[in-house]
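Rest of the complex left out; these chains stay put.
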Amino acid sequence: MALPIFVLNGPNLNLLGTREPEIYGTQTLKDVEALCVKRAQSLGHSIAFRQSNSEAELISWIQEARSCASGIVLNAAGYTHTSIALLDALQAYSGPVIEVHFSNIFRRDSFRQHSYISLGASGVICGLGAHGYELAIDAIDRLISEKQNA
Amino acid sequence: MALPIFVLNGPNLNLLGTREPEIYGTQTLKDVEALCVKRAQSLGHSIAFRQSNSEAELISWIQEARSCASGIVLNAAGYTHTSIALLDALQAYSGPVIEVHFSNIFRRDSFRQHSYISLGASGVICGLGAHGYELAIDAIDRLISEKQNA
Amino acid sequence: MALPIFVLNGPNLNLLGTREPEIYGTQTLKDVEALCVKRAQSLGHSIAFRQSNSEAELISWIQEARSCASGIVLNAAGYTHTSIALLDALQAYSGPVIEVHFSNIFRRDSFRQHSYISLGASGVICGLGAHGYELAIDAIDRLISEKQNA
């Protein structure tokens, strides 16, 4: 049976829908999970959807993905810009990785415009809110297929 | 009848498939256009797919979009990093704009990691090759719907 | 009954009084807590005084403050200069926040002179040792009053 796609969410994303809605929208993380599950199922994948405020836990999940996930969708939130340790974990993972952000980080504070995560990701999708997660799952699906056909 | 989505391609993208395939893949721009048309049709949209090496022509097409396009997918290629004039044109356009890049520009030369275009785009999708264009059309479709429902 | 003021302390502050006393003084964190409790009581507030070496735990406490605290006094210690995730948590909190530091960080190493926390705080008090905590509680009290009177 196929491995699930890990959809991993970083610090403060548990507040989604209640925090700065003009930036992050009104959908809750629960809503986003539902969208992801639905999109994944339509493509024949399952989803492991998780959130943590802990950098260490996110690292451990990415390490776990080495044997347990067919791909990773990662929104590292505030750790995106500061965590080389997360990048190291991603670089030790050989499957497809898509970096996602709700907002267009390139239109925000200058310190939010640099991402260490991008150096360990196949692709980046940002500015599209929850829909970005759906597109990221499409992308993972496509990358898995390409790999199988390569 | 609905306006088409403009899919605009910048300098050297006419060489696609023949230039640095390890970075840009082997699909030609013709192939990309076919994928876009198909995806758009499945969502009920038409496509105006164009390429130009001229910054001025790209500006004019974005200006034209003000009255003629429901959304813009823009891969400005080398102008991404240097053209404030293209940004100005985008900022005068009120419809949805998605910036696309074949490669993950954040893993390339440092001068390719900054984009003026991002400041005028709703969202950014990069590193996913031709598939990124398809996802961009999905995103435009979604943004149009959200606007109509707003 | 009124919510308590959260007084949150970051990494290594549990060593207070035993570590580099020429910079941080000889009072222990226990002493600081006692001062805070006393000052708060004199103003009619209660205190929840906590310390953690974990960025994630600090984030969670700030999230908890959204429903459980009338204000936050935060000494993020080493995370002050590196944690965007803590800033994100603060920006999701609508009550008053005062940033405190024992030492005058502007007279120390250059990398200690920038604070992400300041972007999420109403005010900053530094260089005044444990007394700075007392003043911070005064400030929280004042900001709560102003808000109630606004």
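Per-chain numbering from 1; labels A, B and C assigned in written order.
We adopt the following convention: a residue touches a chain if its C-beta (ideal position, glycine included) is under 8 Å from a C-beta of that chain, and two chains touch if they have at least 3 such contacts.
Everything numeric in this text was worked out from a predicted model, so none of it was measured.
Identical protein chains form the entire complex, numbering 12 copies in the structure file, with 3 of these shown.
In this text, only the chains that are shown with their structure count from here on.
Comparing per-chain C-alpha centres with the mean over every protein C-alpha atom, the closest match is chain A. Counting the residue numbers used at the interface between chain A and chain B, over half appear in both copies, so the two copies meet with largely the same residues.
Chains A-B form the pair with the most C-beta pairs in contact.
In terms of their C-alpha centroids, the spacing between chain A and chain C amounts to 32 Å. Chain B and chain C have Cα centroids lying 47 Å from one another.
Centre-to-centre spacing of chain A and chain B amounts to 23 Å, using the average Cα coordinate of each chain. Chain A has no residue in contact with two or more other chains. The touching residues of chain A, counted against chain C in their complex, run 10-12, 14-15, 18-20, 52-57, 77-79, 81-82, 111-112. Across the complex, chain A is touched by residues 104, 106-107, 115, 118-119, 121-128, 131-132, 135, 138-139, 142 of chain B. Of all residues in chain C, those touching chain A in their complex are 54-56, 59-60, 63, 66, 82-89, 91-92, 116.
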